[in-house]
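In what follows, a structure is listed as structure tokens, so that the remarks can point back to it.
Here the complex is missing one protein chain, while the rest keep their positions.
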Amino acid sequence: MAVTMAQAINQALADAMAKDERVLIFGEDVGKLGGVFRVTDGLQATYGEDRVFDTPLAESGIIGTAIGLAMYGYRPVPEMQFDGFTYPAFEQIVSHLAKMPNRSRGTVKLPVTIRIPFGGGIGAVEHHSESPEAYWAHTAGLKVMTPGTPEDGYSMMREAIEMDDPVVFLEPKRRYWMKTDAAMPVTTEPARDAVVRRAGTDVSVFCYGPMVRTALDAAEAAADEGWSIEVVDLRSLSPLDTDAIVASVERTGRAIVVHEAARNLGIGAEVAARIQERAFYHLEAPVLRATGFDTPYPPAKLEEFWLPDVDRILDLVERALAY
Amino acid sequence: MAVTMAQAINQALADAMAKDERVLIFGEDVGKLGGVFRVTDGLQATYGEDRVFDTPLAESGIIGTAIGLAMYGYRPVPEMQFDGFTYPAFEQIVSHLAKMPNRSRGTVKLPVTIRIPFGGGIGAVEHHSESPEAYWAHTAGLKVMTPGTPEDGYSMMREAIEMDDPVVFLEPKRRYWMKTDAAMPVTTEPARDAVVRRAGTDVSVFCYGPMVRTALDAAEAAADEGWSIEVVDLRSLSPLDTDAIVASVERTGRAIVVHEAARNLGIGAEVAARIQERAFYHLEAPVLRATGFDTPYPPAKLEEFWLPDVDRILDLVERALAY
Amino acid sequence: MTDAANGQVPASTDASDRPDPLDFLPPDEPVHLLDPDGTYHPDPDHPIDLDDAALRELYRLMMVTRKVDREAINLQRQGQLGVYASCMGQEAAQIGSAYALGPDDWIFPSYRELGAALVRQVDAAGFLHLYRGTWLSDHDPYKHNFGLMSIPIGTQALHATGFAMGARLDGNPIVAMTYYGDGGTSEGDPHEAMTFAGVTKAPVIFFVQNNQYAISVPLAKQTAAPTLAHKAIGYGMPGYRVDGNDVLASYAVTRRAIDRAREGVGPAFIEAMTYRMEAHTTSDDPSRYRTQEELEEAAKTDPIVRMRNFLTKRDLYDSALEDAIEEQTKQVASEVRAGIYDAPHGDPMELFDHVYLDATNHFEDQVAQLRSELSQGGEV
Partner (left out) sequence: MTDAANGQVPASTDASDRPDPLDFLPPDEPVHLLDPDGTYHPDPDHPIDLDDAALRELYRLMMVTRKVDREAINLQRQGQLGVYASCMGQEAAQIGSAYALGPDDWIFPSYRELGAALVRQVDAAGFLHLYRGTWLSDHDPYKHNFGLMSIPIGTQALHATGFAMGARLDGNPIVAMTYYGDGGTSEGDPHEAMTFAGVTKAPVIFFVQNNQYAISVPLAKQTAAPTLAHKAIGYGMPGYRVDGNDVLASYAVTRRAIDRAREGVGPAFIEAMTYRMEAHTTSDDPSRYRTQEELEEAAKTDPIVRMRNFLTKRDLYDSALEDAIEEQTKQVASEVRAGIYDAPHGDPMELFDHVYLDATNHFEDQVAQLRSELSQGGEV
């Protein structure tokens, strides 16, 4: 029976709750409603209102109380309803969640996993399609991860919850309905490792979350043109698996980074900077970036023109190969 | 008579208020106290409590009301008392200030200049030495600028206030006491332009704000070793003056970016990514980054080990030249 | 300043300066002027200074709002809108309050204020373009004194407050009113807004439609406050409470707060008790969190029926009026349909035009990239 990414994550949450009674789930509408994407569906019914509860409408409050609950000894898994509504919690995430373990010289552990549905492509209204990953990745002390497949949705979520570090877990909302036939539970590679999703010899395409599928599609289309694309799913955006990135570029000599977020200071900037630092003599072309534009996220009717897609990736593949 | 950077900015604020009665200054302790760094010293006495006022202690409130005041027709110049206390205002800055002009298709103008003393090196307690520029620079719709000299402190501030776009104006707090003999008012290059502060032929060093002085010191020290360093002051961090950056690298073939902020996804990542995109064949060495470490800002007694300094820059110069 | 005699350290305001705190507390029951059967209970504190034409106009505005709202839901079902947040059931709260504003006053709305928008003559199809995703906003705020609809909850309360601070500074006797929901009262921004407004005596009205739910979360999980209006005293402003399904009471209570603010006395908070008759948005499934019975009970308090009963009792309602309004609502609905169906798709190249107002050429290469993609795809 096929399982969607949303169901896989739901299953991971359920299994984590069953295994460890310190796991708590809370946020806006995660209880009876099961979350606006139904990712927490059924959890309140199974685990009760003490362990799965709706909070008042206040994101700083959700993260700030998660910190207090973690200090007490719980393992909170708060939800931010949408990417664009994480910003009111920025202070608590950046100044406290990320820093407190370090500030306390390791005495205070904050095993908090913040779930955030992120990214565009579902025709939503403003503030519902943001890709804020660079804000979190630039913040030392946070781990940032995002699954590109339902299997990773399950396995990486389990790992995030078991980790003692705070994790920002970005769920690619437009892939919530992506299916797998794999049976859950499933254990994939450790979250810290980037994974080669498709091997290739001409160009490395680095991608994550919602763009993994898109990059694979591009690789498929490129094959028709006779270009062999290696698709690398980064999975952990902070820390980055630099070794795997460099190894791939050493094989192909060319690299493209794909993400929905705006190009300026997006993850692509860091990946490009590291590649040229570490694989300078292997590069036969500059690292190119297939990304959203340096504008606010567009209205729904225009998102297809804004988001990177197979064509935008192939354009860059062609440009990279022309060097 | 020598003028410090703090005095130059103070003078710019005073002159802007004298010229345009729509200019308002407000924030925590900017009135009677004149700001904790005295950058607004004397302004309330001259321009009155209506135009220079202390607000309640609430950063989101300060920026949110600045937006409303700007919608009404004022030109607000709110102060965030320290870099680390801008985060409670993140939502208002990122979701509203940056986006509203675009969202309204240009109908709503928000000529708000947010003043933020930023960066380390003054032995302060936690949260008082942050370098958050990458957060703002990654956000489309904001202009981000920072002066590296007292002259720019004056001239860029005047320009920021006269601009119709929202500006995050980062004041390098450890350079507040840096002096010039230049008479104010002074007009320097337009803020959007990067400026070559010292010409050189071997390596380009890109820097901004507090690191301009440090980079110049490094260039001086490098000269003793026989290395000719070109020091480029970026001034505008968003948009970046890519043409000037590329032109410098075309001259020298080697580049180093210097900033206090953590390396991962700092401005250096974007500068490196652009250089290799635009000047691929000119590069004789990878673009290297002399930055703070990927850790939270350290306690005061350890900041000298954390902050980039002349030695860290020279190490990289040597590495770049070794390619 | 300190009163060393008894060893107390009093607050830096003199006791004599302080207003009587009890004046800031809400009454035990919401202000209510109309019974469901239309019976009117005059209240000297809340006079209704409206002539017959105005009373009919309130009714007409509610009817048009209901019709456009219904049409929007249909358009969403037809795939013409991505999503829509209905204001059904909240027409009296919105229209009564917005009608109490003067022509130069301003509104800073959330995403659910169709009724208030129509009072300000915002084009209905234009209003819906946000939900269609044609563009992020369509109306000119300065033409209607109606700000951009704010989706991040409660954030617009600060914009309203800043605007009102500006008006006060400028000596301009206007008032700004901001709308948000019961859920919105939990966010930090409205708290900071009320704090700023209290201190600066900004002429701003915080109008909260307590429709009992924030998506699925009922009021009891949102706050333990006795009522939302009890929050106001904590900012040194009065907290009013009104039956939000009573358009006359909504008008009168808001009017009183506006007059007070315009005179420079300061801001006010209004809690309008109402009920969200529809799903949170068209994407929502309310059957997961509320019962059919609850909905049926709530339907009995319909604000439009109540006003019609009142007009009928006053002999202000007859079949001529009924026909005229029916005609008009049909007309508006068809204009809305046309405005949405015939809407241009939006020019992708415009994406770059308003990011910065001072021209900058820094994303020239991105502009070129999109232009080339469009010409390859032949999409434009």
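Should a chain be cited, it is by its letter among A, B and C, assigned in written order, with residues numbered from 1 in that chain.
Keep in mind that, in the parts below, a contact is a pair of C-beta atoms (placed from the backbone, for glycine too) under 8 Å apart; a residue touches a chain by one contact, two chains touch by 3 or more.
Since the structure is predicted, the reported quantities are computational estimates derived from the model, not experimental observations.
Considering the whole complex, the residue from A:114, A:240, A:271 or A:307 that touches the absent chain is A:240. Note that of B:73, B:106 or B:299, the residue touching the chain absent from this view is B:299. Of the candidate positions C:69, C:138, C:189 or C:278, contact with the hidden chain is made by C:189. Seen from chain A, the chain kept out of the figure touches residues 24, 50, 55-56, 58, 60-61, 63-74, 88, 91-92, 95-96, 100-109, 140-141, 143, 163-165, 192, 239-240, 242. Interface residues of chain B with the unshown chain, by the touch rule above, are 28-29, 31-34, 36, 54, 56-61, 84-85, 87-88, 123-128, 263, 293-296, 298-303, 305-306, 311-312, 315.
The chain not shown here touches chain C at positions 1-2, 4, 6-13, 18-19, 21, 24-25, 29-30, 32, 34-36, 186-189, 191-192, 195, 198-199, 201, 210, 212, 218-227, 230-237, 243-246, 266, 273-275, 294, 297-298, 300-301, 306.
As a working rule, only the chains that are shown with their structure count from here on.
Of all chains, the one whose CA centroid is most distant from that of chain B is C.
Here the spacing of chain A and chain B, counted between their Cα centres, is 30 Å.
The mean-CA centres of chain A and chain C are about 36 angstrom from one another, to the nearest whole unit.
Residue positions of chain A touching 2 or more other chains, listed in rising order: 60, 84, 87-88, 126-127, 293-296.
Shown for chain C are the residues that touch two or more other chains, namely 135-136, 152, 188-189, 355, 362-363.
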